[in-house]
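With one protein chain held back, the other chains of the complex are shown just where they sit.
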Amino acid sequence: MDPSEVEFLAEKEMVKIIPNFSLDKIYLIGGDLGPFNPGLTVEVPVWLALNLKQRQKCRIVPPEWMDADKLEEIREQERREDTFTPIPSLHYMELTKLLLNHAADNIPRADEIRTLVKDIWDTRIAKLRLSADSFINQQEAHARLDNLTLMEINTTRTFLLDSLNCMYKLRSNLQPGSGSGKAHDY
Amino acid sequence: MADALSEASDLSGGEESQDEDVLTPPELIARLEEAWLNEKFSPELLENKSELVECVMEQLTHMEENLQRVKKGDLKASIHRMEIDRIRFVLSSFLRSRLQKIEKFFPHVLEKEKSRADGDPSFLSPEEFAFAKEYLANTEVYLKAVALRHMPPNLQSVDMLKAVPEPCLDSFVFLRVKERQENILVEPETDDQRDYVVDLEEGSQHLMRYRTIAPLVSSGAVQLI
Amino acid sequence: MDTQSYMPVPPGVGMEENFLSLDDILLSHERLPCKTDTSFPKLGFLEKTSESHDIPENTKMEMPLWMAKGLYERKRHVISVDLPKVYREGWRTVFGADANMVDLHKMGPYYYGLGSQILHFENAENPEIAQSILQTFIGRFRRTMDSSQNAYNEDMSALLERLDCLERALFRSGQNGLNAFQLWERGRASQLTASSLVTNYRKRKITELHS
Amino acid sequence: MFVTDIRKEFYDVVVHQRVALLVSADIDALCACKILQALFHCDQVQYTLVPVTGWQELGTAFLEHKEQYRYFVLINCGANVDLLETLQPEEDSVFFICDTHRPVDVVNVYNDTQIKLLIKQDDDLGVPSYDDIFRDEEDEDSDGGDSGNESDGGSEPSGKRRRFDEGALERRIERQRARREWEARRRDILFDYEQYEYHGTSAAMVMFELAWVMTKDTRDMLWWSIIGLTDQWVHEKITHIKYVTDIATLQRHVSRHNHRNEDEENSVSIDCMRITFEYDLRLALYQHWSLYESICNSCYTSCSFKLWSINGQKKLQEFLADMGLPLKQVRQKFNSMDMSIKENLREVIEESSNKFGMKDIRVQTFGVHFGFKNRFLASDVVHAAVALLENVEKEETPTDNFIKALDCLSRSNIERLHLGIDLAKKKLKAIQQTVASCICTNLILSQGPFLYCHLMEGTPDVKLFSKPLALTLLCKYLLKAFICSTRNKRCKILPLIMAAPMDVEKGTVIVLGIPPESDTSNKKNFFGRAFEKAAESTTSRTLHDHFDTSIIELKMEDKGKFLDALITLLS
């Protein structure tokens, strides 16, 4: 799956904006939005918030978790533990990138947030590689991955699944003929 | 402009009665996204969702008609158009991943369809079935015309069922549990390990072989991610 | 990184070959040390060393895997297949010690593929061979994974040369995942791009003009 | 007609339409185009942008787009010529012209249906009044009818009061005399009005004001309007007073923008761009190469030291010594100079410059910072962009270069901007070397009313000077240097004409003239009209394709007779 598709899913998350225009309720297929009144916060999906921001029609209120101090705590916790700690949003990496690239002026301490999230990401990705290696070494058939976000999974998905599938086939060599694949050769 | 973009038409007015409960538009879109992800990550072709596809197409064309009557540059219209673009992307990507699997495993898909008992749900929509048959015919005609007919008599055909690899149901997949499941049997990887059983709590995420949870995917108990 | 619509038939990996997979066709072209257990009349011209009309019994000759598999029947021996040296006991202990040290590319680029295929030929050591190949794969997995995620900042090409074909394919899929992520992080992923097929044709057209 | 409310009469008209943007090839136009594009992206206005490097391309672009588009926006082209006459458009085509070229053609001023001028009224336009130029048709009726005297110009139909007496005869003669007098006066007025070509307020600033009026002005847009104004300053299109007043206007906007994010918590993201008002040095690109190279290749310093002469070089060494900067530092790239030196470098240079007679080495300008190490002065960006615009290194068409110059203006294309800076360094070096060789080999000859210098085929970098902006800059630097180096008082107040090979196959040269160099010079240039008249009187094969009328293309063979005609015309 391409990262832009993961980002596409992340853009369905809701976020608060402060519009500078007025518009009555909109009945979208995916649900109703608005009404929009200048200066009053309203919740919209991220894809709409970014579009309105680019067209200079609103300011974006960063989500509560996108706060330098909170993220600092999470980073320390992530570094302390060797399991994946619970993450405030399933799409923390995508939302940080989207909001910081398009609405950095609406987000205080934007650069600290960007570095904090990058640190959290790097720590977790290193853990993911460790657990992948142990999963292969122990030749396990099942692993539980709570708290892992879709973007984290997606970055190593193809490599990990291809490797697991290759290993499975090499292992089926141990029981010649019993493997599910029919052994008709040419 | 009269609010042509009134309440997106509810589906209660569907022609024939649908076995699933009647879907509101938001549920429809949510179902489509689930089907899209499952199809994208499952090694085999899943059950066809032609009803779902039809309903979504209906919503899109209905909304597009409304938008024709709206003057250009209207903010509300541009928001609706953005949503249509997003839904149409998911629908196209969903149908594309189905089509790619049909083309990749066409002999097996056709074989499965032919040997399907009448009652069972079909994996191919009628249009997909037609497309798969044409693809098989077209490819066999091509191979015959270019080379096979010039080969010695006993070599003038290739058994596509054997030549084209089957989907490997033992591939590993990532999944998120939507409805709690107990005692899911996990086949051991090595013969010195014994079978063991795993519980799947709601909301938990797992990495395991597709074969063990295939029925849960079609029932919607788990979502591939 | 546009989504590639060209998806070739994948290799079978393991003992089962995919008939239409180009990788498997090339794998099965690898040579194996064999011995004829019967004479092959009229095929003398194939065997360079002897001028005789036929290939006599007990001649040692190299045969491609596809030929060896075709002629090998457990019951009536037409040929017998020896074990390539890389799968013999000596090398197996070397792999057991530290699989990462070995340059699998030099050892014949299809180490895992060929290793799995020779299990078709009866040999007492087959279980050990299968086990050794699996352990080698597991032993080298960590380094392949980390290097494909640019975890080491040393020069990749040195490491890449030592990988066998299967490992190279895994390395590439790891790199593709990483590149896609980095492209996305730089905000370039949402840019619509010309299909690589188009750009390559244009490039090739220019080279054709010059060559 | 002049647009009074740019928002209502321009933006709101086109916001729901499809627009064709015809943009001239100069940096101010590119900046105005960037601002307008950003606004159109905001409001999803569909447009097509076509670069036009001259009248021929403007004509073709219009012909190709007139079926699909009704609304045309012309940037830095079209104001100084009777556009309806040139393009012969349909009734319904509407042209919004945002152009700095002056004078504005009178027909464009007084046409109120198809021509909308996005030009600020406070520019000293001096447009002659309507009655001095146009006479209503009713006064022009045939001699016989007596439609009552001129003064009342009554509107009731003239046919009903018909009687005949000898008084009518005198009145008719009187009227004919008045008309001839009016026509003579009209000719003089138009002659004075159209004699000099000059430039008005930057197009980028006009477009920025539009964005500001709609509270859609972003910092990127403000930066582009700064670059547009700086382009006018670098290419000496506007007077120093005009530059200073426009700088003040932009400074108010800059402090408004900088103030806007002070009220939020402390730091704003490093990626947000910060614009600062600065007193900086007239040393071209000095932060992008060594101080030494910058001093040698900046017109201001090289003229005051007279660097083409030996004692000029000696004077430079004294200047460097006076500043007390170690030679190694002066020759090093600016970024790698020691921090201690860089800190108060500006003050040190200024202090020594005053001692060496360079009183006004300081100039008001703006700088921008974004990302960790991206820091540019407005003039850096102008030099880089114009170098890309007229890049002769690769066989690329002018419109290819237009696109590359346009790209380098957006912050996401830093590599393209650095490429432009490298090209600009080469160009500045080429200009200095050519100036030095022209002065030392006395290539500048006085033809009486003007100075003349012809770059022969084969002189180094001559290809670069086949481009209008590069040749203009060379011409200005050469005139300044010549004035410093000549002792002949009279030559110091003469204008300069330069010619350089343009197209070898067609055997043509590019010819351009610049007004004399003087502190009070109002940058007004009469060569446009002069070239036209000289070309007509000698039927020389010339092409007046450039939007600046003082730049033309001339057949080599006709150069002699053309120059002679100019001499007689101007002496």
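For clarity, chains are labelled A, B, C and D in written order, and residue numbers in each chain start from 1.
Going forward, contacts are C-beta pairs under 8 Å (C-beta built on N, C-alpha and C of every residue); 3 or more make two chains touch, one makes a residue touch a chain.
Convention: contacts and distances are computed from a predicted model.
Choosing from "Prefoldin subunit 3", "proteasome endopeptidase complex", "DNA replication complex GINS protein PSF1" or "NADH-ubiquinone oxidoreductase chain 2", the protein name stored in UniProt for the chain missing from the display reads "DNA replication complex GINS protein PSF1".
In the entire assembly, the chain absent from the figure touches the shown chains A, B, C, D. Across D:Ser290, D:Ser309 or D:Thr399, the single residue that touches the chain missing here is D:Thr399. Against the chain not displayed here, chain B makes contact via residues 53-54, 57-58, 60-61, 78, 81-82, 85-86, 88-89, 91-93, 95-96, 99, 103, 127-128, 130-131, 134-135, 138-139, 141-143, 145-147, 150-152, 155, 158, 163.
Chain D residues in contact with the hidden partner, per the touch definition given at the top, are 18, 37-38, 40-41, 44-51, 64-65, 67-68, 397, 399-400, 402-403, 407, 410, 412. Against the chain not displayed here, chain A makes contact via residues 2, 4-5, 7-8, 51, 54, 186.
The rule is simple: only the chains that are shown with their structure count from here on.
Chain A and chain B have CA centres that are 24 Å apart. Each chain gets one centre point, the mean of its Cα atoms, and the points for chain B and chain C are 34 Å apart. One inter-chain figure worth recording: chain B and chain D are separated by 61 Å, centre to centre, where each centre is the mean of the chain's CA atoms. Of all residues in chain C, those that touch two or more other chains are 12, 19.
Residues of chain D in contact with two or more other chains: 43-44. Put simply, chain C touches chain A in their complex at residues 1, 3, 12-17, 19, 66, 69, 112, 116, 119-120, 126-127, 130-131, 133-134, 137-138, 141-142, 144-146, 148-149, 151, 166, 169-170, 173-174, 176-178, 180-181, 183-185, 187, 189-190. Residues of chain D touching chain A in their complex: 41-44, 216, 218, 261, 264-272. Of all the residues in chain C, the ones that touch chain B in their complex are 7, 9-10, 12, 18-21.
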